[in-house]
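The complex appears here minus one protein chain, its other protein chains still in place.
Up next is subunit A:
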Amino acid sequence: MSDTPKIRLRGLTKAFGSKVVLDGVDLDIRARHSMVILGGSGSGKSVTLKCILGLITPDAGTIEIDGQDVARMSRREREALNDRIGMLFQNGALFDSLPVWENVCFKLLAQRRISRRAARDKAAEVLAQVGLAASVGDLSPAELSGGMQKRVGLARAIAAEPDIIFFDEPTTGLDPIMGAVIDGLIVDCVEKLGATAVSITHDMASARRIGDDAAMIHKGRIVWRGGAANLGETGNAMVDQFARGEREGPIQMELRK
């Protein structure tokens, strides 16, 4: 088996005006493993994810997926790469104007890989994988609770059977039980697909449940890498403070007095 990481980031840098958000991020993500990127608000987690997805262009640094530098890819190659990627957005980002079944099968329909009639059956099948009844497919996203929206978002992310899936704060805004349910679904779906998963979160319980590996980003740099199982007892003062949610420690919140 090749030692090439599925995703390799080197020296990733991004600034918005004078604010440096990413300051040389280096990170390797192993194929068929689940990586959790931890970090506080504004630490650069989401920007890292958006850079990998091609939604934001980094100022410097390289992003390699399967050993290929994405910056050197042609538009067609980038589109082909995107076809292999799934994404669960923090707030679901479901399309309001479409019913749930069309949201779930959006990518398959957009690529003409499936007819509209077949898409309804496929949507019912994928909705069942995330624990939702087929009848949910006819509802509008506005009619769903937060937990159901997350599950539909997950169904949409896995419907095209991607080999890389990104999860942006998958449990934010959910009660602890629903958070655990979503985490369980994520683990099941990723295992079933044999996919590489990258999640960003600041929910420690969620990170331990869904992650094989973990990395912590602080002020635009990766400050720690290790296993996700032992978060809170890593020996790294920053990670342990973050994992335990302690006020005192090396990470100081900038509060105006």
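Throughout what follows, a contact is a pair of C-beta atoms (placed from the backbone, for glycine too) under 8 Å apart; a residue touches a chain by one contact, two chains touch by 3 or more; residues count from 1.
Methods note: contacts and distances are computed from a predicted model.
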Task = Would you kindly match the missing chain to its UniProt protein name, picking from "ABC transporter permease", "ABC-type multidrug transport system ATPase subunit", "Transcriptional regulator" or "Molybdopterin synthase sulfur carrier subunit"?
result = "ABC transporter permease"
Remark   = Contact with the hidden chain, among A:N82, A:Q129 or A:Q241, goes to A:N82
Note = Of A:G24, A:G54, A:G131 or A:G173, the residue that touches the missing chain is A:G54
Task = Could you list which residues of subunit A touch the chain missing from the display?
result = 50, 53-55, 79, 82-83, 85-87, 89-91, 93-97, 106-107, 110-112, 156, 166
